[in-house]
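Here is the structure we will look at.
Excluded from the complex is one protein chain; the other protein chains are retained at their positions.
Moving on to chain A:
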Amino acid sequence: MGRKLLTEHINVEGIETLDVYRKHGGYRSVEKALKTMTPDEVVEEVKKSGLRGRGGAGFPTGLKWSFLAKPEGVPRYLVCNADESEPGTFKDRQLMSKLPHLLIEGMITGSYALGANTSYIYIRGELLYVLRILEKAIAEAYAAGFLGKNILGSGYDLDLYVHPGGGAYICGEETALLESLEGKRGNPRNKPPFPAVQGLYARPTVVNNVESIAAVPVIVNEGGDEYAKIGVGKSTGTKLFSACGHLNKPGIYEIELGLPVEEFIYSDEYCGGIWKGRELKAVVAGGSSVPILPKELILKTAAGENRLMTYESLSDGGFVTGTMLGSGGFIAMDETTNIVRNTWNFSRFYHHESCGQCSPCREGTGWLEKVLHRLVHGHGQMQDIDLLVSVAKQIEGNTICPLGEAAAWPVAAAVRHFRDEFEWHVTHPQEATKAGAIFPGKLVTA
């Protein structure tokens, strides 16, 4: 069994309270950083750890921190992105509701490293009940002297607040999140300027995912080099995977990066195999935005090597035969799954969540949804399949934010790997649209 750096104590009774959390080593990183390290030394440890943004993009966190502009006399901010909305992803909700102090500890240590005196946790509005849990924990942290003025006598001041969203996937995009935090619609901003220079209130800002910030305490406590020893190559440390769909044991699993995908799916220690004794058909490995892969390609790379749960191995083969680790939203689909219908469902999601600012995304996501809808309902024509690919291509790269790509990739990948199932919907519309219809053909493997 791998090491659990974040969730080791998640099931300890009372761990959501400061006392119990401290008994299990909580807030040590705050004491260590504020009393024995300079802010730059903390940044250096995070750089050495090789930690990569856990929200989906996988950008090195330490590097992102080092880009923060520090003009004299201008406040800067650390903002935690807790707008977890990527379909298939539910790790941050679990982490925050069960281990609120872990995130708070990471926010304090991280804010100290960045020189922020006010920090925000932007949590999706649907999770108001988690906001209440966090606010209670924050009040405890103030009372214990970990927040507020002159923390632990170090002379460092920090105020930490939780801010709810209102229901909009797009606010997970960091500049849309900042707009939303300013009380506006969540329209992503044009970049540059990047948030590191002009973020919240046009001041230098770092936006990090919950899981990234939660990894900071262990990195500070054990050292970046120690953290980097876990994992494989540039995929260091542990990662939370949200396992869902047709699995025997869906849930949150913290794994050491490098675990074989096959072991993750079939081992009783993790997902315990596919439900109802069925066969696996396909997996979306990193949240709904990443390319879907058929069973053969998620278990082995095109070169026949075991696929590992690392950033590099999952993307091996590019988009032709690979995918992405993304947010770690791991959606498994059994042999009865209708891939066309599932693709339509995801397209409806992106159409619904497009902010409408860029026409390729606003119009393109609508096209994708409509064309898929008619295929699902048996009114599609053969040329519709290429039309989907064409529309997806015209969205990709032509929008302000990555929602365009997120909408285009799943469609392009579904057609790439399951074209004959799309064709079946055109050639056998009556059969394909019957309730519970199962595609009888052989699965295409690229």
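Following the convention adopted for this analysis, a residue touches a chain if its C-beta (ideal position, glycine included) is under 8 Å from a C-beta of that chain, and two chains touch if they have at least 3 such contacts; residues count from 1.
Following the convention adopted for this analysis, contacts and distances are computed from a predicted model.
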Among "Succinate dehydrogenase / fumarate reductase cytochrome b subunit", "ABC transporter substrate-binding protein", "tRNA threonylcarbamoyladenosine biosynthesis protein TsaE" or "NAD(P)H-dependent oxidoreductase subunit E", the omitted chain is listed in UniProt as "NAD(P)H-dependent oxidoreductase subunit E"
So which of A:85, A:109 or A:399 would be touching the chain we can't see? A:85
Quick one: which of A:346, A:367 or A:409 touches the chain that's been left out? A:346
From A:26, A:186, A:199 or A:258, residue that would touch the chain that is not displayed: A:186
In the whole complex, of A:3, A:70 or A:132, the residue touching the missing chain would be A:132
For chain A, residues in touch with the removed chain: 84-90, 92-93, 120, 124-129, 132, 135, 159, 161, 163-169, 180-186, 201, 242-246, 250-252, 284, 288, 329, 331, 333, 337, 342, 345-346, 349, 352-353, 355
